[in-house]
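Below: the structure, in structure tokens.
Left out: one protein chain. Kept in place: all the others.
Right, chain A next:
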């Protein structure tokens, strides 16, 4: 059993606090993804779990054993580093087998483990090369292989796919997912790519500036973002956010340019006379006639298209409401010229309302 518990974990560098009391429970065999913008403390948190960075406060336990003071080697973890961190003076074979060699395993066992890892990651042709003679993607795979060979309790991945091209990245994403199903290990995975997070995670942990903003399954964080940061960070394109004000009945919202929309019925009457932010995804605003089957609640709104991005099966339409850019989707697309004025339907059931001050969701 290798669950990981973070209790109030704090990290400062000198007087600068970069991680502010994080609480997190990772279950055995769970695939947890840390996601957040650059500099938010993902790597730092991961490195604290690995033991490469001393924690300044709180408690980290792995498998119910507090590891605050344990060196990395005593934690039985594997880590794939953001920039591979291969041993440049060893061949791929030696890189893969190094951890077992250090553990004084018999040569036959090392050979077998290396062969297995190499087969999983198709590294056979490169076994006798040095890292300097490999492409970025190949190095990435070696780094991954080195982690597999160890049979750790926990895998830690720090943006392992950030240096790969789009195709290889998609391929490796599948490989990692398969690997998780095959080896049945706890995985903590850092990325700033929300697509990677959505596709891989059992649970997504969204971080900003050293705080955890929200954690939950990919669907939860997508459908029920707790604040505007999560709403814009998760999902592509990001959620449209329009400033407005709920009227004194709490049943209508006046957006900044005077457009009126109804308050979604689940919220109607709850928040009267309040500055709010009205949020909806591109999937929930579509030109009339090019929509999904609509729910009971919807509003229509006119918008001039300023830019289009045809994606094939659908087209992204850009426009402005009250000076704020809005992205909409068009299914079964026809050609739309910039400047054309269309009537859009917004699916109110899927809309989100946030407090304008705190930017937290209202529900």
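Following the convention adopted for this analysis, a residue touches a chain if its C-beta (ideal position, glycine included) is under 8 Å from a C-beta of that chain, and two chains touch if they have at least 3 such contacts; residues count from 1.
The rule is simple: contacts and distances are computed from a predicted model.
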Omitted chain, identified by the protein name its UniProt record gives, among "Paraquat-inducible protein A", "Sugar ABC transporter permease", "ChsH2 C-terminal OB-fold domain-containing protein" or "ATP-binding cassette domain-containing protein": "Sugar ABC transporter permease"
Listed residues A:42, A:150 or A:169, member touching the removed chain: A:150
Chain not shown: contacting residue from A:72, A:137, A:238 or A:322: A:72
Per the touch definition above, residue among A:88, A:295, A:310 or A:338 touching the missing chain: A:88
Residues belonging to chain A that touch the chain removed from view: 50-52, 71-73, 77-79, 81, 83-89, 98-99, 102-103, 130-133, 146, 150
